[in-house]
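Here the complex is missing one protein chain, while the rest keep their positions.
Labels run A, B and C following the written order; every chain starts at residue 1.
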Amino acid sequence: MNAKLGIAIARRLGASCVSLVFVVVAVFFITSALPGDVAQSLLGQAATPDAVAALRHSLRLDEPVLLRFASWAGGLLRGDFGMSLVSHQSVMSMVHERLLHSLLLAGITTLFAVPTALLLGTLSAIFRNTVFDRCVSVLTLCVVSVPEFLVATLAVLVFAVQLHLLPALASISDIHSIGSFLAAFSMPVATLGCVIVGQMARMTRAVMVNVLSSSWVEMAVLKGVSPTAIILRHVLPNVVAPLFNVMALSLSYLLGGVVIVESVFHYPGIASLMVDSVASRDIPLVQTCALIFCAAYLLLTTLADVVALFSTQERSRA
Amino acid sequence: MSGHSPPPLITVRNLCLTGRRATGPETTIVSNVSFDVAEGEMLALIGESGSGKTSIALALTGYARTGCRIAQGELRVAGHDVRTMGASELRSFRGKTIAYIAQNAGAAFNPALPLMEQVIEPALTHHILPRKEAVDHAIALFEMMALPTPHTIGARYPHECSGGQLQRIMAAMALITEPEVVIFDEPTTALDVTTQIEVLEAFRVAMRQCGFTGVYVTHDLAIVAQMADRAVVLKNGSVQEEGPTGQILNKPTQSYTRQLVAASQPHLRNHDALPPATPLLDVQNLMVGYGAIMPNGHPRHTIVNSVSLPVRAGETLGIIGESGCGKSTLIRAIAGIQPWSGGNMFFAGEPLPPRIEDRTPQQRQHLQLVAQNADLVLNPALSVGATLRRVLTFYNEDASDAALNRVLDMVRLPAAVAGRYPTQLSGGQKQRVNLARALAARPRLVLCDEITAALDTVVAAAILDLMMELKRELGVSWLFVTHDLHALRSVCDHVAVLYAGHCVEFSTASALNAPPRHPYTRKLESSVPEMHPGWLDGVIRQNGLKPGRVAPIPAHGCCYMPRCPVAVADCAQTPPPTWQAPSGALINCHLQAPDLS
Amino acid sequence: MMLAFPLPRYLTPFLQAPALLALLWLLLALAGPWVAPYLPGEVVSTTVFAPISARHWLGTDYLGRDVLTRLLYGTSSTVLLCAASTVMACGAGAFLGMMAALKRGMTDTLLSRFMDGVISIPSLLSGLVAVATFGSSVPVLVLAMACIYLPGSYRTCRMLALSIVQKDFILAARMRGEKTSYLVVREILPNMAGPVLTDVGLRFIYAVRLLSNLSFLGVGLQPPQTDLGSLTRENLLGLVYGAPAVIAPALAIAFLTVGLNLALDGKGRHQ
Partner (left out) sequence: MLNRRNMIKQGTRLLATGVCAAQPWLGTTWAEDNNAVGAGFAQAGQQGTQPRTGGHVRAASTSGSLSDTLDPARQSMATDYMRGNMFYDGLVALDETLTPHPALAQSIESTDFRTWHIRLRSGVCFHDGAPLTSADVVYSILRHKAPELGSQVHYHAMTMRTVKADGPLGVVIELDVPNIAFPSVLGLTNFAIIREGTTQFHKANGTGPFTCAVFQPGIRSVALRNPNFWQPGGVWVDSLELISISDDMARHNALLSGDVDIIAAVDPRLVALIRKRNIAVLESPTGTYTNLAIRQDVGPGQNPDFVQAMKLLFNREQMRNSIYLGFCRTGNDQPLPPEHRDCNTTLPQTEFEPDKARFLFKKNGFLNQSLPPLICSPAANGSVEMAVLLQNAAQNIGVKLDVRRMPADGYWTQSWMRFPMGFGNVNPRASADMTFAVSFASTAPWNESHWRDPRFDQLLALSRQEPDTTKRHALYNDMQAMIRAGSGVCIPSFITSLDGFHPRIQGLRPHQGGQLMGYNFARHIWVDEQPTRSTAGGTAP
């Protein structure tokens, strides 16, 4: 039966690869469709037609689109993401550090947000249709809907400017101890948490309500099992698959959708790198960033599906 | 009864339960119910769905479902005052002092945990036994319950066991803490009659050995007769009658009880003579299966194996068999939603294509399917009127209000039902709408897949009555699939007995009562519970329980061989021949008439 | 748990309130520009970030314009634009999702893989490119936002439709020989209306947010038109003064989206 599981996973991975190929093509042509190019962006106000043409030629931007796509895609196959047109460094070296930063921020946010969301969602599922449930529902909607730059700025004003408890910037270079690490990350993480906890809690609630109304949960109650044990022993194994799906969607947002938090807290992550590279039309960099986001999204959703396969497979050995 | 009997173990006084939906007003579910259960006694709570019997049973454990609550009354169970207990007291009370066996074991076990984990959980939770001893005890209970491979069955997951096995495992789970009170909530309703006997016997063995006090919730009077000492009859949340089982079954005093008893008695509804006619539907050597196609042109796994059935115009053909025998697959194949790999079908003389898409509009209109579960068949988002009107307009029938009312009247529903949604209807009403949906198309043949299985006895009886009336009025033919032999006998002209995809016997309904009969038919016959208390003992004495693993079906021999009490050597090697008995029955067996009497 | 008691009955009418609130917003969106006291671009005060006063009920913004006026205009365009794009996205997503669930096979596979690809491209990038390529006009904005949220809606609706398609009533309709369009409109859609409405609510929130982000990047609505997110952002500096210019639009967003979502949730629950 392991072979069957293997085939199922392979099929899922294959499907993701199809999406990825589509994304590779789409990203290239989308970015090629962006008006303006890196030559103009580098020259700025000093862009005269001659200068632009000369710079374009020196950056080999005057080659036909398909030729550039071929050489770029060829490089991708060899694992070469190309050179940045702006800084003349290899794209990988520029992305590498930023990606680590982003993963760090996403990781910490996950550590904080997932348990919170699970707890909130589970509690409101247990106490469904009570005042508590309603309050959680309204509150989570509120924090989701209020723009995150407002949440972030308000947090900085209160905790950094007024109370001087936390630094206003989350500069990686200032982190020397656990204390400064926690101080630097607390506000960005809380802001990001606001954005994703709401949705995750809502979806967790939906999944939980479904499971909690099943007759085997009632059976467990009638066996005298305590509520905590019911949630941990009986409910959790059954909601792993859907919850992983919820989490995958939220986490993929944490990599690509955090531009605002990165810029408010001056955090050098990959999302602001992409916005930057779009602004400077550094196409190889844009493409790499977009590919990373897409790959992360596909990876996470695939992972969620594989977990789902596993959790049902484990029980269907017969 | 007598003056100095010991104090009752369970005392219920003036119990009132209320409940409400998310935002609706509170309604009374159970009002003013009182009864006692003495130690070691088994009390039956009898009632139809909605009578509040399950709510009362749950209330004994101090539990009320979401939206419900115990409004007032006194509940004393084994010295505990259930209503005054706090949350933690209730937790240590449940599972330890009082155990519960749910109706549908398939749903009541956690699909993600191995069975053993769940069985020993009460013992571990209440710190009655350490894990190791709990496992040993569970295995001992499995043995007592006559479960196959008691040592390893605990490692399985719920979906790896059959319904009957799960029900017995659940009983083991209830008994592992040796509780003083066990509640059985319709534990055999979802089971086949043959399995039901095994489970009931297992329960009785457990009762004798463990000596608990029981409350048995059911709607089946025949089971009450086997299991209970005393019975309480409930209707709409209030007690109708209470008394010893024998008195309730034989000398009911209340009209409702009498009605219940009457509905449980088998009686013949189909009095018409068999009209001689050519087959309306002719199924010839049908093969249905799934999996890779084998060299012989058939799929790897066959579900329906070479079945031939003729359905004559205006007659009712019944198909009976236990779950998994292929009767639903057969009917789906006829309906055109299950592809078949071999054989032919003719409808009104015309060949019937396998795929519904390839059938002519007339064929689609004249062949209607009424599926088992009315909840799934009726679109919850459409009103009854909208559903029926769509059928009428689709077949270019008159879709006026008058026509709609005629259709509703056909199934004896008031015109007001047209404006309601499926969720606002009772189970019986839904099944009537389901029938109406098929009948609105003016079909010539209606395929009914277990349409009474999910209904209460009284409601099911009414549906069967309706079927026969419609047969007379409209001249509709019916193909009636069921596992209920009573229902089958009462409405069918011909009967086909299906076992493991084979048609083992085909006869007229009347011939089914007289020998010679196929061994499986006889087994089915004897498994139908009867309303006299000694029935179960008699059956067990006669057949014996056959626990343990059932041998696989031989590749070339008779499909019933592994379970056949009269099997001979030939059965394992050669396929049984089909021969005609004097009664006209076609029997598929190696043995001949004298041996099968 | 103090709050863990069921909602008292006298609160039931309040559960209807969100629906009324949502209706009120729609009215406000339609009537806003007509009842606004000033012109949206008009500088009416020499004080910036002025507090609430009789002349300016919500104070003035960072240029000394009337916040109430700008809020009314902003509400109007936010509600209409986001509603239009959300409805389009969810409508198309639901339709395609149902088709995929009904047809299965190659149609489903290709469509799903395509949507998966689209969904994984960051929304801001696609929005930026769309507007940069096709120019910034209201139809382009609506279409771009609709396209961005279509795949997510498709995913949700396909999952919902898949579970419904297996129900017996679909089988019954298919056996009757009903057309796909009838199956989609009459049989499937009404049964997933609840979850789809919830989804619409969430996507509306995202649309409000994306609109403000696009405006910030300079590809959103053209002045003097504005939206609630941009109003919050352009007056963000006023936060240090606690100016109503930044608080009012933020509250408006919260009331708008929360009200709408609760209303849609309620609608979904009744189904």
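In the analysis below, a contact is a pair of C-beta atoms (placed from the backbone, for glycine too) under 8 Å apart; a residue touches a chain by one contact, two chains touch by 3 or more.
The shown structure was predicted, so the numbers you read here are calculated from the model rather than taken from an experiment.
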Which displayed chains the unshown chain touches: A, C
Touching residue (missing chain; options A:A33, A:C135, A:L182 or A:A279): A:A279
Candidates C:L28, C:I52, C:L80 or C:A132 - the one touching the absent chain: C:A132
Residue ranges of chain A at the interface with the undisplayed chain: 35-36, 39-48, 50-55, 57-58, 84, 86-87, 89, 94, 149, 153, 156-157, 160-161, 164, 167-169, 171, 173, 263-266, 268, 272-273, 276-282, 285
Those residues of chain C which, in the complete complex, touch the missing chain: 39, 41-43, 46, 48-49, 62-64, 128, 132, 136, 217-219, 222-224, 236-241
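What we mean here is this: only the chains that are shown with their structure count from here on.
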Centroid distance [mean C-alpha coordinates] between chain B and chain A, Å: 50
Distance between the centres, which are taken as Cα means, of chain C and chain B, whole angstrom: 49
Multi-chain contact residues (two or more partners), chain A: 129
Multi-partner residues of chain B (each touching 2 or more other chains): 22
Of chain C, residues touching chain B in the complex: 7, 9, 12, 15, 167-169, 171-172, 174-178, 186-187, 190-191, 193, 269, 271
Residues of chain B that touch chain C when the two form their complex: 22-23, 25, 335-337, 356-357, 361, 364, 369, 371, 373, 376-382, 390-391, 394, 437, 441
Chain A - residues contacting chain B, complex: 128-129, 213-216, 218-226, 229, 233-234, 237-238, 311, 315-318
